[in-house]
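All protein chains of the complex are present and in place, except for one that has been dropped.
Let's turn to chain A:
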């Protein structure tokens, strides 16, 4: 059989994307366990179900393009290259975490990865993305800014202000909406005058596209194309990826607002096994190989948890650090 996937990406790249999806899923499941054990405190928003978006999108960007996201961002950071053990340590509040254990789950940052947060304020990231894009264009460095956000965030004023700025000044921002149908317990239909988020850009004359966000390759292709367009044209673009979160909004959410049937339907579209099946069907990987990848992810996570557990707490005096230069 002729492989469609191979025509898009080399085998090694496809396998790497699968590894990232599995690692992202297992990372989140491991976080859930650590939260239940009391090792992770505060709010914990898990990404399970949405992996195809982070993995497909990151693969479609350049390594030095900026990424901004919200508070459901562990996978975004890990896929970009953050070490799982240092992300886990951050969630535990340990000193070895990627933000010294002082920011936790919702505020991941890593300049070495051009990963510019981690925003707990819904919609907080939009204007910052615009500012980064302004600077990137100013410096003529060919970098673009990928700004991830949820369907709920599209209702904040900052979204509209930022679309206007980005178009007015022709800034290289790729807005990526992860439409998972809900902002906490409020469905898009109940919160958005125009539930098709991608169509909202017409008021700002910004082109946009919708993509099926449970298909990692579809996301990859859409983002790859859009990112190059943004880079070449120096203009904004918006992609709306239709996806679903399998777990509650946060670990504290019983999720009463959606039916079991709906959740089950979306789980049947799980992007991880869907991609696995394609890899096997197109003879890019064997079942055994994929199982090996899963086992490897479990080993990585066991190490991450152990590392986080054994790492020291920050010293009390560290509360004073990094407030001013």
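By our rule, contacts are C-beta pairs under 8 Å (C-beta built on N, C-alpha and C of every residue); 3 or more make two chains touch, one makes a residue touch a chain; residues count from 1.
The criterion applied here is as follows: contacts and distances are computed from a predicted model.
A chain of the complex is left out here; the name its UniProt entry carries, from "2-oxoisovalerate dehydrogenase subunit beta", "Transport permease protein", "Recombination protein RecR" or "2-oxoglutarate ferredoxin oxidoreductase subunit alpha", is "2-oxoisovalerate dehydrogenase subunit beta". Of A:16, A:107, A:210 or A:269, it is A:107 that touches the chain left out of the display. When the full complex is taken into account, the listed residue touching the unshown chain is A:192, out of A:96, A:125 or A:192.
Interface residues of chain A facing the missing partner chain: 41-43, 92-93, 101-104, 106-107, 120-123, 152-153, 155-158, 183-186, 190-192, 252, 256-257, 313-314, 316, 318-320, 323.
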